[in-house]
Every structure is written in C-alpha cells, then in structure tokens.
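With one protein chain held back, the other chains of the complex are shown just where they sit.
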Amino acid sequence: MDSKNQGEPTGGIESRVRGAWNLMTRSKEAIIGLAIILTFLLTAIVMEIGALLNIQLTPYPANPLPNQTSAILLPPSLVHPFGTDNLGRDVFSRILAATPYDFMIGFIVVGTAVVIGGLLGGMAGLRGGLLDEFLMRFTDIFFALPVLLIAIVIGAILGGGITNMSIALMVTWWPPYARLARGESLKVAHQNYIEAARLSGQKSHRILVRHVLPNISGTMLVYATLDIGTVILVYSGLTFLGLGNRPPAPDWGQMVAAYNGYLLTDPWLALIPGLVISMGVIGFSLLGDGVKDTLGIR
Amino acid sequence: MVNEQLLTTVELRKHYKSSRGISPLSRAKEKIIRAVDGVSLSIPYGKTLAVVGESGCGKTTLARTLALLTPPTSGEIHFDGQRIDGNAVRDEEVYRKLQMVFQDPDSSLDPTMRVGDIIAEPLHGLTKMGEEEIRQASLQSLRAVGLSDEFAARFPKQLSGGQKQRVAIARAISTHPKLLILDEPTSALDASVQAQILNLLVELQKKFQLSYMLITHNIAVAAYLSDYIAVMYAGNLVEYGPTSDVLVKPRHPYTITLMKSAPTPDPWNRTLLQTEISGEVPSAIDPPSGCKFNPRCPFAESKCSAEIPELTKITEGHTAACHFLNKTA
Partner (left out) sequence: MSTVLQLTDFSVQYRTSRGQVRALDSVSLNVKEKEFIAIVGESGCGKTTLGLAAIGLLPPKTATVTGGSISYKGVDLAKLSPKEMKNYRGSEIAMIFQEPLTSLNPLRRIGEQIAESIVLRRRKTDPTTPVKGAPRIPGRKWKLSPELKKEVELMLTLVRIPDPDHIVDRYPFELSGGMRQRALIAMSLSQQPELLIADEPTTALDVTTQAQVLKLMKEIKDKLGTTIILVTHDLAVASQVADRVVVMYAGQVVEDAEVHEIFSQPKHPYTRGLLSCIPSGTRDGKQLTPIAGTIPDLTLRKDWCQFQPRCPYAMDVCSKKVPRLIEVGKDHRTACFLYGE
C-alpha cells in the first residue's frame, strides 16, 4: 500500500493548518467573518510598523499638534471619511491608529490564556490525582474573579493604561482554557502513545509539550478564535470607563466615552468608534458561527 | 532458579481502590478491586510466554504492572537479575531492556508525529546517542520490521493497520530490549495481516533473541507463538505449563472449557458445540470464597468453596490450581 495523495490529511502541522483553513472557508458566514478579521489584522500590522518606524501612515496625524489640526466637528466627507472631532483631529486616522491596541489586545490576552490554561489544564489531565485536584481548585479560585471588578481594582491601584489592563485581563481570562485543556488532555492521557512515551523514558513535562499539547491544540484554538472578539469588547468597555489607553492616545472605547457628549449634535463622533468595535466583534462571531456550522455543532 | 529466567514474579498483586475521593466519607465506602491477586510466573530468556484469559481475568493489568506503568500492590518482580518492583532501580534502566507493544495500532502512535520520530523516541529518552546515530538506528529498526526507509517521513494516518503495528514494533525494539510485552498485538488486524505480523514476531525473536510475553484472548495465536502458556481467571493463575501440554491436555476445568471453546478451523471436530459453561466471570471486588471458579465448575465440591487451591504439579513444568485434578486426568 502506498502513500495517499497530497490532498489527504497526514497529521502533520502543514496538513492541520490546511485543515483549519478549509474549516474556516467552508461556510459563507465564516468567509465574511474571516475577511473582516483579516482587514483589521492587516491594518493593525501596518499601523504598528508605522509606529515602530516612526512614519505616519494615516492620512492625518492621529495625535496632532495644535497646528496640525483641521476645522473642528466636520461631518464625514471625502477629505475626512469619518469627520473630525472636537479638537479638529481626523477621526478616521485616530480609528486606524488605535487598531494595533484595540484589536490586537484580543490576540494577546487570548494567546496568554491559551498558554497558561493549556499548560495548567494539560498537566492536570495528564497526571491526574492530587496534582489535578490542586490545579483545578487553583483554577476555580481564578474562575471566581469577576473580570471587570478586578480590572477596576487594578486600575485603581496601579493606574490605568493598556499594560495594566492587559495584565488584569490576562489574570482573569485563562481559567476556561485550563478547564478545556484538562478535558481534552484527559482524553489524550489514556491513549497508548502516552504510555509508550513513558516507556521511552519521557518525563511528564516533556510528554505534556511533545504529545499532549499538539493533540489538544485543535480544540483549544477553535475556542480561542471565537473568544478573541469577546476580549475586544471587554477591553473597549474598560477604556470606555476610562481605564484603558489614556488620552490623547487614540483608543476606540475611550473615543466613544469622550465623544458621548456630542451624540445629539454630531452623532458620527460617538457612533463610528462604536461601530468599529462592533465590526471587530462581529467578525469573530461570524467566523465562529460559520465554523460551528461546518463542524455540525449546534 | 531466578537467575535462569529473564523475568520472574513472586505473588504479584495489583489492587485498585474503587473510589477516587480524598474525603474520609468516600474513603469509608471504598472497595478493593483485586485485579491481579497473587501471580507467580517466569519467562525464560529467548522464549515466549502467553498469558491467556477472558475479560476481567487481569492479564492486561498484569502486563501494565510488569511494564512498571503502575506500581504493584505487593509481591516481587525480578528482571534480568535485578529486582525492579521497588524504587531501587530507576525506570529508565529497565525500559532499555523491557518494552511494550499495545493492542490498538491507532492509539499507540501519536498522530502528530512522523514515523521516524516515533521510532526514535525511546532512543532519545533512554540512551545518550547522538542525532545521527539515532537516525541510523531508527532506520535499522524500520527495516527490521519490513518497512522501507521512506516510511520514516510519513504520518500514522497514512499507514494501514498492519503498517502501524509494524511501526509500534519497530519503536519497541529500537533499544534492543530483552523482553517485549505484547498486548493483543494482532486482535485489531485482518487474518492475512495478522499472519504477516506473527511471522515478523517469530523472525525478530530469532534474530534478536527476544523474550515475549504475549497477552491474548486468542488461543490460536497463543498456541502458535508461545512456548509456555499461563491461563488466568479472575486475577489468578489457574494453569501453567508448556504450550503443547496445556493445549492438548489441559487439566484445570476452566482451561478445558477455554480450549474447547476456542474455534479451530476444523469442521470435523466441532468442539465448540460440545462446551457448556454457565454463569459469569466473578466480580473482582467480591469474588467467591475458595476457588474463584467453583460456582461455575462442573466438578466442584464443598472443599472448593472453602479452600483456595494452590498450583499443583501435574508433570514437570505443568501445574494447575485445582483440588480435584484427578477428575480431569
């Protein structure tokens, strides 16, 4: 019997990535969601490069000096697609500039959660016994922490800002991933190849990294992808409350808060950042729904 | 006596607790599952011992205990001149000489690893060989099981059942062990593939002077591969001896039924239709008193439920645990 043709799944990383891509592009919803996400992602990357190289890539400066501003409170036009705000800053540029923070925070927080949760939960499922109990009770403690409250408390103690808020979110976001990882790890732990690894002299931590994590990564990543949108939403909420990026740095949630007062006179100011946040979240929701449909999960 | 044998167990016991709780309340309700309840056997160098029995007899638990995957509750295990059941000898030292092949070819290979890496894993974990040396050794293993070098780059999903099992065997022999524990190595395979694997196992045994401990419920396979057979029932050995003896002249009532029930490709000798056995395998928590087989035994008398029979000698090397061996002579 010979090897099957190239299109067939092999189990290696390449084939799994291809499998994931197929999964995401099978349904129309997922494709739309993916398109939205990729647009944001691209913007974030471009903006970040610009920030690192100190080049202005937005049509107007996002944080202009008083002499760089345009007329204030201009409605959306061809020159200023999203209009200008009360200080004459181009809203469109500000939205773009905020993308690396407001969009990428989702990836950063969820990424950290996956790593922490994956390691803790994976080890718990693999070893079982007292270690499992201990790790899971430890997880439960963190599970009980309300995200917003912790964020506010940390904000009060350490001050606001994106770093502190990221920490607050990372601290409270990982427990569901630990639970998920543990559940998946339990399934894997009974497989004979784990026992074969022990017979090969491998220690638990190596088995965790080499055998357990690659085999549970599929489920974890599906869950993670769907979760990123939620983080974006929560973070926007925090910045709305004034805990996130401080002015004059551009930030979607903070913009919604700042422009709130102009809702009746110049509605675009508050609505547009809000819509942008929503689009970011919707992108992930669509992707998630599409993937769930493809997988047949109700 | 111990020195002539590669592996010897003395009154090996493996008991499980039925609850997993830590609270005293759950501990109080705990029952003990006597999966392996006092097994003494030995495997000579270069020979095969088949451990046969049906579900619940404890053969798989026995295999896993001998492979040190789970610690024995009591008893001794002597392997290659050393005692390995305590903490005196480190697992890694043992595993270079003792390896295992599992039943299900699908779950014994990590689907995210390439075949070459799968085979090399014991070499990485148990030896101090360099990368290139390991690579060569894995290829040698691969060739020894009849697969060409190109298989090293493939993933398990691309292999057939028989090929997967070959890879599992290649992995197990990569450190040149002395004993291979084979847990139902061909149960999941078609007849023709099974024949290929059995032939391979015979060939490898000759080539590398391996000992095998074959765990199986398939009497035909046990008879073909083994030099000695040990029959287990409800955690105990009920009969033990050279394969030809136990197969042709079984003396324990259970073994007799077992041998007769095993289908042989012989329509002129339908022993299967002549067997009769009632009841079920006893619970491992609450076994019958005395001889565990007595409720189902056609020859049982009052002594059988009162006293546990010891392994009694029938001929040299052939023993059975029964009070009334004269009834089956």
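For reference, chains read A and B in written order, and residue numbers begin at 1 within each chain.
Simple rule for what comes next: contacts are C-beta pairs under 8 Å (C-beta built on N, C-alpha and C of every residue); 3 or more make two chains touch, one makes a residue touch a chain.
Just so you know, these numbers come straight off a predicted model, no measurement behind them.
Displayed chains that the missing chain touches over the full complex: B (touch as defined at the top). Between the chain not shown and the residues B:Gln99, B:Thr243 or B:Asn294, the one that touches is B:Thr243. Contact with the omitted chain, checked across B:Ala28, B:Ala191 or B:Ala329, is made by B:Ala191.
Checked against the full complex, the candidates B:Gly279, B:Pro298 or B:Gly317 give a single residue touching the omitted chain, namely B:Gly279. The hidden chain makes contact, of the residues B:Leu69, B:Val89, B:Val202 or B:Ile308, with B:Val202. Taking the whole complex into account, subunit B touches the unshown chain at residues 54-55, 160, 190-196, 198-199, 202, 217, 219-221, 223-225, 243-244, 247, 257-258, 260-268, 270-273, 275, 277-281.
Keep in mind that, in the parts below, only the chains that are shown with their structure count from here on.
Subunit A meets subunit B in the complex at residues 1, 3-4, 8-13, 15-16, 130, 133, 191-193, 195-202, 206, 211, 214-215. Every residue of subunit B that touches subunit A in the complex is listed here, in rising order: 22, 67, 69, 91-92, 95, 99-100, 102-104, 107-112, 114, 118, 121-122, 124-126, 154-158, 160, 163, 168, 171.
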